[in-house]
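With one protein chain removed, the remaining protein chains of the complex are shown where they sit.
All chains are identified by letter, namely A, B and C, in their written order; residue positions are counted from 1 within each chain.
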Amino acid sequence: MRQHSTAAGIVARFSLVFEELFIFIALLCLVAFFALSADNFLTTGTLSAILSQLPALTVVTIGMTLVLVSGGIDLSVGSVVALSSAVVGLLYTVFGLPLPLAALLGILAGGCAGLVNGLLGSYLRLPIFIVTLGMLEAGRGLAYLVTGSQTMYIGPDIQSMALPIPGLGVSPAFLLALALVIVAQLTLTRTVFGRYVIAIGSNETAAKISGIRTEPYLCAVLVISGLLAGLGGLMNAAYLGASDPNAALGLELSAIAAAVIGGTSLMGGRGSIVGAFLGVLIIAVLQNGLAQLGVSEPVKRLITGLVIILAVLLDRWRSRP
Amino acid sequence: MRQHSTAAGIVARFSLVFEELFIFIALLCLVAFFALSADNFLTTGTLSAILSQLPALTVVTIGMTLVLVSGGIDLSVGSVVALSSAVVGLLYTVFGLPLPLAALLGILAGGCAGLVNGLLGSYLRLPIFIVTLGMLEAGRGLAYLVTGSQTMYIGPDIQSMALPIPGLGVSPAFLLALALVIVAQLTLTRTVFGRYVIAIGSNETAAKISGIRTEPYLCAVLVISGLLAGLGGLMNAAYLGASDPNAALGLELSAIAAAVIGGTSLMGGRGSIVGAFLGVLIIAVLQNGLAQLGVSEPVKRLITGLVIILAVLLDRWRSRP
Amino acid sequence: GSEEGGDGTEADSAPPRVALVMKSLANEFFVNMAAGAEAHQAAHSEAYQLIVNGIRNESDLAQQVALVDQMISSGVDAIVIAPADSRALVPALSRAIAAGIVVINIDNRLEPEVLAEYELQIPFIGPSNRDGARMVGDYALRGLPGDSKVAILEGITSAFNSIQRRTGFEEAVAAAGMEVVTLQSGEWDQTRAAQITSAILSQYPELDVILAANDNMALGAASAVGMASREVVIAGFDNISAIHPLLQSGAVVATADQFGDQLAVFGIEYALEILATGIIPQDRQTPLELVTPETLQAN
Partner (left out) sequence: MTPRLAIESLCKRFAAPVLRDVSMAVAPGSIHGLVGENGAGKSTLINIVSGLLPADSGSLRLNGASYRPGSRRQALDHGIALAAQEMSLIDTLTVAENILLANLPQHKLAIDRERLIERSLLLMNRVDLRVSPQAAVAELTLAERQLVELAKALSMPESACKLLILDEPTSALTSPQADRLHSLLTERAAQGLSIIYVSHRLDDVLSVCDEVSVLRDGQIVLTAPTSGLGAEDLIHAMCGEELLADDAIAASPRGPIRLRVEALSSAEFPEPISLQCHSGEIVGIAGLAGAGRSELLHAIFGLGERRSGKVLLSGEAEVSIDSPSTAVRHGMAMIAEDRKAQGLFGGKSLAMNTTIAGLGRLGGALAAVLPRRELDVSERLLQKLKVKSEGPRQDIDRLSGGNQQKVLFARWLQTEADVWLLDEPTRGVDIGAKLAIHQQLRRLRDQGAAILIVSSELEELTALCDRILVLSARRVAACYERGQWSKELLLDAAFSQFKNSQSHAGAST
């Protein structure tokens, strides 16, 4: 009996690594495919192009994953990215605030949107899908209002965040995103907060009876998602050197896709930030590779759709021993 | 005890009507608001404009509601609308098939997309959110391929479906959509199929233990959603007299919003087609009213977001006695 | 010359690689542009290689910036770009130029101030959307009574072309001494345009003219007008094929052709010229043509 349980224990211990291993293999397959079919895919240029695109989607996906694990969903992230980038642009260019302050306020604007989502969704118990759908519309409207519906040029200052640090080859934004992935993964797996979020997503009633006040946690994940979307907006502005009220249209679907490819359940209670990050990488590699191949838009769409489905097929195959 | 249960029975019986009553009141408020603020809102012109826009969203929402009740979601409806309208356009204008045949094949194209969703989602048990997200991409890609990414002019023939029948004031498309609302509502509430879909959406394991083979039903609702999206594509083409591969972008979110405003639960097991239809009316009145007021795009967005949230707030208030 | 691309531009056997970066490849205008470029390449296959890319969504700047970065990293020799935004693309293009890549701007002009800030000189080739819209507007409004009421359907509010065309339309209306009763965004989309037009028609029973910033919206407007059995003059922009039947039937009176299929070809030829000679040529405005039922008949 004891021997048996140790064996099972070992399998169980590896299963987390294992889970992410499968997604990692999928990623490698994709890279191998593009390396074979596109001429200059395996170059430092491609790598740095991919790395510079990652940060915004990565941080947004971290927030989305947390929300999904808690059993919710946040459809407003795309709009909040646009809103926050608009706020940064406005404060810096029109009101002339110093950039760090403008950036901070932009992130806070995202946090406010998240707070509204959180209050309506957790304390008033409105269906979070609809609340964040409302915020998707309202947030975009605000972004248009803030920018006067025009792209605002911010200039090279803000871009320093998105440009590779000399000698290191990666940008501060990427380092920040990577650090957040690690922090979020540890928070989810190694802190009381993470446990509670998982417990609430897995069975809210049972969580309540176990003495967990569910509202503050449900609200907190939405605020975190809002703040991270705000940060995503800042990163987007840094990447573009401009704030674009039309930025990040449909980003919510990419973020959800990345999270689910990475093993997060839409039913709540299960998820991995590292997996979600691998999901982001898959999406980025796919977009890059297809662009380098220069295939036509319809074919790009078809392939993207197929890869999304294949990724979860692989995931399904894994979890069915 | 017995008296108590009868009283409860009566309350239960009225609660359905009641439920929809609240949405109806919300709709009336909205109409009253626009009647007061826009000059020519309460005119037959507005009415017929709204009626002519309804059919496509209505039929798509019927399918979406069924899928939501079964505990799933169908993100691909917008793309399938575009695909079906593209197929109709291609078959009629390029291949010269007679219009009814082209229309039928267009609807069937939608059904095929739904079948793929259904097979992957129910028999292979992939997460339906991701499957239909994949189809959202792939279907749009196919629509571009079919039309060569061009809007195809179809001509007045197809528009006869969308034009008011003289003397009646409403179009065949609207009548069809209305008939489908009634048929679907009866199917959901009065047939074994409907009860089984509710049962599966409410508790899939329990449904299985009760001897319901869940796969065929889960597959069927997705096929129905696909067919209805196909019909929606036909109606869209009829409305425009053209088939547009970029049609119905983001339609899935409108359909979900309409369903949820109408009292359908995103957790499955609960929903009303009539309610969803009222949800569609709210959305249509809102769009029309805002366009008549001529408010700017940002303000439109803001108001749309607020109305969506208010509608569910009202709904929440109702269900908390 | 380019260091990292490997195949240099001077004196070697491999033909140069030109990347065409456009807005949405799901839009007929850009599809035609791509087709024109591909036909040109097929006819000059020994002269250059072509990679065509567009973004998913006309307004997704980040994706277009990413595309430029990807093209830099895949080592192309020249980039011909129809920027989705006139400012936000400049930094990315400056990176391309720093990497030794020749950049040509087509369709939508990059903001000269921002170019100056980055000390760049990127030649622009393309039509003036504003002049084109003015031309279409003038034609549509000619001969109408002076108190006619006009509605304008613009594209995505923040889009450069949308702003240019809206401005052109507004100039035409002002010149004719008429009134714009409402200006709304149809977001380039047919269905939305049809819905908005329906609403406008009931709000303004006296409406005479709808000027739409692209043909898709004109198509939508025409179907709404047909459905309401009203007489409204409609004009569009872009000259897509689906508009022709409506021009013939008179439901739409005019549109503008910017010869999109040639636009990219001009850009590519310029790029090849620079690669060969190293001389940076001047900006060039490409022609725009008014398309009316008569001109359609003439062809």
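Note that in this section a residue touches a chain if its C-beta (ideal position, glycine included) is under 8 Å from a C-beta of that chain, and two chains touch if they have at least 3 such contacts.
For clarity, every value in this text was computed on a predicted model and none was experimentally measured.
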{"item": "Partner chains on view for the chain not depicted", "value": "A, B"}
{"item": "Residue of B:Val60, B:Leu105, B:Ile198 or B:Leu231 in touch with the missing chain, whole complex considered", "value": "B:Ile198"}
{"item": "Interface with the unshown chain - residue positions in chain A", "value": "4-6, 8-9, 12-13, 187, 189-196, 198-199, 202-203, 205-213, 217, 269-270"}
{"item": "Interface residues of chain B (partner: the chain not displayed)", "value": "1-6, 8-9, 12-13, 186, 190-192, 195, 198-199, 201-203, 205-213, 269-270"}
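Simple rule for what comes next: only the chains that are shown with their structure count from here on.
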{"item": "Any chain that touches chain C and chain B", "value": "A"}
{"item": "Centre-to-centre distance between chain C and chain B (centres being mean Cα positions), rounded to whole Å", "value": "34"}
{"item": "Between chain C and chain A, distance of the C-alpha-averaged centres to the nearest whole Å", "value": "33"}
{"item": "Residue numbers of chain C (touch at least two other chains)", "value": "25-26, 157"}
{"item": "Chain B residues counted as touching two or more neighbouring chains", "value": "140, 144, 149, 297"}
{"item": "Complex contact set, residues of chain C against chain A", "value": "4-6, 19, 24-26, 34, 50-54, 56-57, 59-63, 65-67, 69-75, 85-88, 90-91, 111, 114, 117-118, 156-158, 163"}
{"item": "Chain B-facing residues of chain C, complex", "value": "25-28, 31, 157, 182-185, 188-191, 194-196, 198-205, 215-216, 219-220, 222-224, 226-228, 240-246"}
{"item": "For the chain B and chain A complex, residues of the former touching the latter", "value": "75, 120, 124-127, 129-131, 133-142, 144-145, 149, 253, 256-257, 260-261, 265-266, 296-306, 308-309, 312-313, 316"}
